[in-house]
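Complex shown without one protein chain; remaining protein chains in place.
Lettered A and B in written order, each chain numbered from 1.
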Amino acid sequence: MEKKKKKVLVREKVRVEMPTLAEELSTVGKSKIRVDAYDKVRGKLQYGADFEYPGALVGKVLRSPHPHALIKKIDIEKAKALPGVKAVLKAKDIPGRNGFGAIIPDQPVLCGDKVRYVGDGVALIAADTEEVAVQALGLIDVEYEPLPAVFSPIDAMKPDAPKVHEGGNLLTTAKIRKGDTEKGFSESDVTLERTYTVPILEHAYIEPDVVLAIPHPDGTITVKGPMQAPFTVRRNIASILGVLINKVQCVQTPIGGGFGGKEDSPIDIGARAAVLAWKTGKPVRMEYDREEITLSTCKRHPMTIQCKLGAKKDGTFVALEGTIYNEQGAYASLGPVIPPAGGVHVHAVVMLPGPYVIPNIKVDGYLVYTNHPYGGAMRGFGAPQVNFVHESLIDELAYQLGMNPYDLRLKNCFDLGSETATGQILDQSVGLKETMVKAKEVFKWDEKWRSAPTLKELENVEKRRGIGMAVGWYRTSIGTLGDGCGVNLHLQEDGSVLLYQGLTEMGQGSCTVLSQIAAEALGVDIEDVRVVAPDTDVAPESGPTVGSRSTTLMGNAIMMAADVIKNSLFESASELLGISPCRLVAKNRRIYDREDPSRFVELKEAARRSMVTGRRMMGQGWYAPPKSSLNLETGQGSPYFVYTYSTQMAEVEVDIKTGAVEVVKITATFDIGKAINPMMVEGQIEGGVMMGLGYALMEEVIMKEGMIQNLNLQDYIIPTALDTPEIEPIYIEYPNIHGPFGAKGIGEMPNIPAAPAITNAIANAIGARIYNLPAHSERVYMTIKKRLEKGI
Amino acid sequence: MNQGMNLVWSKSLHWEKYYRPQSIPEALKLLEESGGHARIIAGGTDLIPQIRNKEKEPKVLVDITRLSGLNEIKLENGFIKMGALVTHSQVAESPLIRERALALSEGASRLGSPQIRNLGTVVGNVVSGQPGADTTIPLLALDARVKVVSQRGERIIPFTEFFIDTGKTAVNSTREMVTEISFPPLIENETSISLRLARRKALALPILTLSVVLSADLEKKAFRYARIALGPVAPVPFRAQGAEKLLTSVLITDGIIKEAAQKAAQESNPRTSLIRGSEEYRRAIVANLVERGIRKGIERLEGKHV
Partner (left out) sequence: MSKEKIQIEVNGKMVTLEVEPDDLLVDVLRGDLGLTGTKVGCRAGECGSCSIILNGKVVTSCLIPAMKADGGKITTIEGLEKDGKLHPLQKAFVEKGAIQCGFCTPGMLLSAKNLLDQNPDPTLEEVKIAISGVLCRCTGYQKIIHAIHVASETIRKQGV
């Protein structure tokens, strides 16, 4: 049926720095030193494991060694009798709801009837010391009856597959139905269909999970630790303890890396410590060992994706079809749908067609339970997986058409006014083409470009270089209905500011960036602003620190809050200056007359006057982005309100005799709307690109019969300093009208096109394609070998 | 019976006694008296992780780092000798070893990380009995020997008799101590090279580590002999003797180099490992890297810096 195209106002392409009041910005747009730099560099900043808490008990978890089994019996008597043991808990001892989860609470705090993956929690111990706790774990007798297990989504979807959960293994489906793909493929001059697999990944944040749960005599409980989503932790713990939400306080300690993993793992470790603290009436500390973290906490979803693309011989895309088998693992975590467009699965489905104009699209995505470790949020939230697919497929199609991969992409990619796979019209802030042009120029794509080697060359050469590229897009924020965040700003009489909000600093620089925005908005310096560590007792609901949403959403909320303060502050200043408030401007710790800057008053004077005259000195801001919409049957709607764009180009050198790949250089360009802090933007780019390099070349959680084979950091390998290429981070600013100073998100985008840029470069170096990640030396070598054997 | 204890880790490790003897006889006495429950600790870079993983559970640790005279590298009586406390860093940086046994310096410089190399000892690496240990392999190519001492005296064991199985050597670690490893330095017209392939460039166990000692008469364009050591391609560190035979007193030709490389691949026996790679791949790498090692060795003999 012909859909009525709605009229959308498409804004004129604007590319400038966003001035305020036609004056230069004093804090925003500057590479301010991060607010926690000195403490970190001196080793003074205390992370969760650095706090002493005398008298705290040690908590430990007994875990299932089976991927799927019934629990017939748990005997805890001997463990309870051990001196020094203060509590031994089983499923029935959970005071409230025995289930946790970021979306669906389907993960037992302690399993009662059965276990669903190796590492599932079965019993909890609280003891005086770790030695006693470990000894006590050894005294718990568990009788299991192993059940047949299922380890792949395709197997799990078969009718006779073992059921991981009662409701069946198919957790959710999502679709895109746009146009008529059958017709589209019949009209295509070329079609290319391929199947790709991407592995399970581990976040490998260097700071292990840790938590301290402190019960109070008044029936409240404090849970302290590194966590990206204190409000999610709080609501889960309240249900688990069977108390009102306002009885639970979650306090974030400095996070040593999160990447989405600490959105989910603190719910797990926090709930378990909280239950032990509740039962014993004593503070309980839990720390997960590195192996335990790899074993039990959430992962990046592995996927098997079939994708077919049809195009005209001039390269115009006509139709795309895809099937995504998305392995959720044992529990739901962040996989399923949060209406309308939240959750890893929907996001992956919606992003599979890539940032390209394609009139006919049919995608089916299946999110399936298995007896494997479960998928949660990991930087990119489904996008890295599907980006690898569309960028590999399009690249291969380019070669097939005899077109330069750059030209094929440029021909089809989004521009202002383009319609996406979901029928959304991109009406503002679309800098994708510009990122391509810039990357091409800086990387010297044209000079470096050459075709893949012939067979003869491949046979005779030791090493061969190649170049490749990939483009990507990524949403800002999470596409749910409840995507809002609040902030309280309090101006003090000396001009200093306290900022209460719940988004968490995990290295990405949110504290610094939000301080910069607050400082700019209020007219103070960044040193005058203190971001109070997120504490759910004190901060307004802010949502989780995920989805690259912090700068944009909280930045907007801060600006609103600042306006409230300035309204009252200007009244005081007006009285001091004898000038109407509407002529006043706050900047650089002064409030001055816009028409005559020589007439000013120190901001703290005005603040003092506000204090003394009983004027309001606090402002609250609440920001929710433009409403998200998505029809799950058709995949049509406007799921996310703005996107960041990126182009990445990679040069690699492949050792043909071993398959080892060295990445020589990566140029990574981004349209980020506005760089609030340029140096930190570069840091996010460089770090994200390296994470993408790890995805491309070396990272995978290796499974065997449900058991992880590489639990420690010796065998789960992430890049070291010696694995780094030269990275050129470049950003371009196409202001986002919905963002503070035009900003949109950056945190996740860098690690998305990096992997296919590298694997496309490998393809250029060896003349054969990589369809499965990681492209470690064996995979590359075998791909070369197959090409040589096939003789093409 | 408790299942799942292999999924329990802890912060602290456990042993009962920690001794720091001041002399070798004292160390040996402590070993004997512990009735099989003691282990020597030098760098601890293998032992401590093994204790954490419960692969080893010694009740007593005998710390030899106070013993004097064991941290020297010296040339004596025609042998380069390294004491039990010589670290990988020392070997990597030693001018003597760089000049007279470059492959060993290369091997020692690539394993682990600076931290591991500063702590870990060559003797410890060898005694670990791992078939792909990064200093074992060059030492095997260098025809090294091990001096083992116990209360019953001392013996010298050549490398060819030292390795019994994966993780098992001719040393009884509960009663004996290796005090020194020695090998004849390279002579004129002899060169050496080490190559390594791993999944990343630091902190990674090797998929393959390989050392070649090569002697050739460049004027006559003929190989005199070669010693090719590699691992992990067998339960113990491996000498590709079939390949070595092919490179004995023959003209240097492309063909013979390739044939020797293929022979090395055939005679080695890597197994499929989920973490390090399939047998097929590992065998292919043996051939390619042995060939590369031989060619680079020739280039080194020609005076090129490769």
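A few points about this structure:
Quick note on the criterion: contacts are C-beta pairs under 8 Å (C-beta built on N, C-alpha and C of every residue); 3 or more make two chains touch, one makes a residue touch a chain.
Only a predicted model underlies this, so the values are computations on that prediction, with no experimental measurement involved.
Which of A:Leu713, A:Ile737 or A:Met782 touches the hidden chain is settled by the complete complex: it is A:Leu713. The hidden chain makes contact, of the residues A:Thr191, A:Thr304 or A:Gln508, with A:Gln508. The chain not shown here is touched by just one of B:Ile116, B:Ala222, B:Ile256 or B:Leu301, and that residue is B:Ile116.
The set of chain A residues touching the chain not shown comprises 31, 33-34, 36-47, 49-50, 52, 203-208, 254-257, 259, 289-290, 506-509, 679-680, 682-683, 685-691, 712-714, 718, 720-722, 724, 727. Within the entire complex, the positions of chain B that touch the omitted partner chain are 11-18, 20, 41, 43-45, 48-49, 52, 61, 63, 65, 89, 112-116, 118-119, 201-203.
Here is the rule we use: only the chains that are shown with their structure count from here on.
In the complex of the two chains, the chain B residues touching chain A come out as 1-12, 14, 113, 197, 199-205, 207, 274-275, 277-278, 281, 284-285, 288-289, 291-292.
If you check the complex, the residues on chain A that touch chain B are 60, 62-66, 118-119, 122, 130-131, 134, 137-142, 144, 287, 289-292, 295, 462, 657-660, 698, 702, 704, 709-710, 713-715, 717, 719-723, 776-778, 781-782, 785.
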